[in-house]
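I have a structure here, written as structure tokens, and I will follow up with some questions on it.
Omission of a single protein chain aside, the complex is shown with its protein chains in their original locations.
Should a chain be cited, it is by its letter among A, B and C, assigned in written order, with residues numbered from 1 in that chain.
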Amino acid sequence: MLDEIGHEMARRDDRGAVATYIPELADIDPDQFGMAVATVDGRVMVTGDADVPFSIQSVSKVFTLALALGRHGDGLWHRVGREPSGHAFNSILQLETEHGIPRNPFINAGALVVTDAILEGRAPKETLAELLQFVRAAADDDAIHIDADVARSEQETGHRNMALAQFMAAHGNLRNPVEMTCGTYFHQCAIAMSCRQLAMAGRFLVGGRDMPGLVARRRMRRILALMMTCGHYDASGDFAFRVGLPGKSGVGGAILVIAPGRASIAVWSPGLNANGNSHLGTQATEVFATRTNWSVFD
Amino acid sequence: MLDEIGHEMARRDDRGAVATYIPELADIDPDQFGMAVATVDGRVMVTGDADVPFSIQSVSKVFTLALALGRHGDGLWHRVGREPSGHAFNSILQLETEHGIPRNPFINAGALVVTDAILEGRAPKETLAELLQFVRAAADDDAIHIDADVARSEQETGHRNMALAQFMAAHGNLRNPVEMTCGTYFHQCAIAMSCRQLAMAGRFLVGGRDMPGLVARRRMRRILALMMTCGHYDASGDFAFRVGLPGKSGVGGAILVIAPGRASIAVWSPGLNANGNSHLGTQATEVFATRTNWSVFD
Amino acid sequence: MLDEIGHEMARRDDRGAVATYIPELADIDPDQFGMAVATVDGRVMVTGDADVPFSIQSVSKVFTLALALGRHGDGLWHRVGREPSGHAFNSILQLETEHGIPRNPFINAGALVVTDAILEGRAPKETLAELLQFVRAAADDDAIHIDADVARSEQETGHRNMALAQFMAAHGNLRNPVEMTCGTYFHQCAIAMSCRQLAMAGRFLVGGRDMPGLVARRRMRRILALMMTCGHYDASGDFAFRVGLPGKSGVGGAILVIAPGRASIAVWSPGLNANGNSHLGTQATEVFATRTNWSVFD
Partner (left out) sequence: MLDEIGHEMARRDDRGAVATYIPELADIDPDQFGMAVATVDGRVMVTGDADVPFSIQSVSKVFTLALALGRHGDGLWHRVGREPSGHAFNSILQLETEHGIPRNPFINAGALVVTDAILEGRAPKETLAELLQFVRAAADDDAIHIDADVARSEQETGHRNMALAQFMAAHGNLRNPVEMTCGTYFHQCAIAMSCRQLAMAGRFLVGGRDMPGLVARRRMRRILALMMTCGHYDASGDFAFRVGLPGKSGVGGAILVIAPGRASIAVWSPGLNANGNSHLGTQATEVFATRTNWSVFD
């Protein structure tokens, strides 16, 4: 079935537009499409460009959230909310009316707070090493690394993220120097993975005896709830409506989708729709969820 | 277990505040608490004030949405969105920036559009009769009726809903006279039901061979997805986080929660929290979901 | 000089677009242009279509504000602010964040409050009669009347103004039934005047021994200040920048401009610019202010 989906996606004309605001990502061939499914019984199925590495970008927010909750527990929720924002991923509007507390950990402002939280008392290098270690353990793959060129490219053009960070610093919601938090954030977004690696890394959110037990069951459920309500920015409602599974997208074109108790699914296609989510990735996930009847609402 | 939850709720001190903006609802005793669970195998369990009728208010939006989708199909989505709003249930802000298209069918503006859609070409009386017939069929209970006093009370104080309706009329997003749409809406909100009746009525969203087949499976899934992302106004994310089940609340203090494939749950306690959702109702649902492990993310 | 300006305006190609949301106003010939200047020494000079009657629309807000201040004094400012809004004339955004208190008496919401204030304790007919009497006395012209067709046309399409009124009623900032306040407001906007009549009517804001003494000097100054900062909706800053005189515009294409101690100027041309102000009217006023050096900042 995965190959069928791969063929269908190859025939689609409309592929969205590659994100251009990060120069290093602007040159990527939009025709690529890959998908991988890691099931609870240990199998991994792939189709298309499933072994081509890409920049996971905002999908990294799932891993940093898990780390930050591990470190700060529910105390984290004093600094970041749990509600869909109703605005774009990089909006600064709500930060002003809500006194520097971001709406949720998956919009950029919230993810900066999460990164700031895992940085506390540690150097950026250490923090990034810990993050990589977590991702590698989850994926059972020590080859996963950070793409330094992409990180540098983001740093040079990350004015909007720096604006968010400065704004939260003005409200006392950052504990580390703005440059340090932003620098760490830009590196975390630059983690490079293939669909196969990402599907493997997502298994810690599937549940099941043989899955990596990196977070407690209750926390796992809660991270999935946040992915369902907030994982696709201002298109989260639409994704829940069409796909019915918790997911997290990134502007690099990746989407990580979890079918609780069943599988971790990674899909990648660099062309984005108007909301900044992978165009083909969203469509492939919808087809997949329909054919498997894996919607959590079924 | 249900009785245990009932006893725990009876011992709680903080009960929230009864909604006062609808005069008829302001006098209700906030100490009441009821809960009912209708399972997929045909059993109904109850605790507390499970047979006391209350005003279902916004829970009615689930039934009108099902009716409107039945009548207009996906065409309805040209007039109302599917995204969490990030604002209060009666906010007019987004209507202005989004040209009279409400964010989702569960905020007041969206529900007015849905009501306007089921009114099309029919008199309010006929429309309300059809709605009652749907609810009675779902609940298998012909005693369910509309509380005329509550409807009148809402009509007299419904300036904010009328503002929303006028605003959408200005954008051409109402097809019937504003007074007619609002009048029908006020009556739909005034449907009176007990927890037992509401749990029964919710069964059409559970799925399963013996449940009332009032909507197609694919539509059922989609309604549940909307309840998950938008069912509790600007606390929808929090409800998903805590409870992990799709639900819809009303300012009368009711919450209808669906455990897909398992049960329809109705809980009622008239004291509300700051977001306008039942205070004890939310807590009871959280305890229930934790003890049953019925979260869709599990 | 006035004729010169008239000729120049006649040669301009770009004339803006006639307001279409009030059907009765949509058919007016946009090629018309008139101007009249009533000086402090009693002279009246005119050019172009200065004797063609038009709907004064929002220019009426100046007269109702003078009446309401006469009746309620500074108490009026508890119900309406004195700040530019930073939003369009019919915006509802700030009403929500500022609890039903409109920003100033010249945006629609504020003008509805002002009308509501002069209605208090009186029937709409009486109130409109008093308003007409005020305008006639100011203009020294008993022929000024209300165009009933325009009033009716506004009533039928005034959803947005009714939304504003309902919203303020929800916040307790209207004292009369919404329909009554809106009905009176629609009639006040439908006052018909020519440039000659409007320039005459504006003399009570000029100051000077021979001008109609309808408001105290201190109040006159304050009304002029409000016209300067808020008289052109979200283009008030630009009008002050270009023209340097207090003015009030209406969607019928009229602008009333006051040169303190010197003259009352009325200009009319029905084509509007993007901000809803008369396109040629704004240009003519700018040329006039430049040639006379009558800017208050000079």
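Throughout what follows, a contact is a pair of C-beta atoms (placed from the backbone, for glycine too) under 8 Å apart; a residue touches a chain by one contact, two chains touch by 3 or more.
Just so you know, these numbers come straight off a predicted model, no measurement behind them.
For the chain that was dropped from the view, give me its touching partners among the shown chains.
Per the touch rule above, the missing chain touches A, C.
Could you tell me which of C:Met9, C:Leu25, C:Leu224 or C:Ala284 touches the chain that is not displayed?
C:Leu224
Per the definition of touch given earlier, which of C:Ile28, C:Met45 or C:Val296 contacts the omitted chain?
Answering carefully, the residue with contact to the hidden chain is C:Val296.
Taking the full complex into account, find the residue in A:Ile28, A:Val44, A:Ile92 or A:Val287 that is in contact with the omitted chain.
A:Ile92
Determine which one of A:Ala50, A:Leu69, A:Ile144 or A:Val178 touches the chain that has been left out.
Residue touching the chain left out of view: A:Val178.
Give me the chain C residues in contact with the hidden chain, please.
Answer for chain C: residues 81-87, 94, 103-104, 207, 217, 220-222, 224-226, 228-230, 234-238, 240-241, 244, 246, 260-261, 295-298 touch the chain left out.
Which parts of chain A face the unshown chain closely enough to count as touching?
91-93, 95-97, 159-160, 162-167, 169-170, 178
As a working rule, only the chains that are shown with their structure count from here on.
Can you tell me the least number of steps between chain A and chain C, where a step is a move to a chain it touches?
Step count on the best path from chain A to chain C: 2.
What angle, rounded to the nearest 5°, describes the rotation that places the Cα atoms of chain B on chain C?
Rotation angle, to the nearest 5: 180 degrees.
Which chain's C-alpha centroid is most distant from that of chain B?
Max centre-to-centre separation from chain B belongs to C.
With centres defined as the mean C-alpha position, give me the chain A-chain C separation in Å.
That gives a centre separation of 54 Å.
Round to the nearest whole Å and give the separation of the Cα centres of chain B and chain C.
46
Which whole number of Å gives the spacing of the CA centres of chain A and chain B?
32
If a residue has to touch 2 or more other chains to count, which residues of chain C qualify?
97
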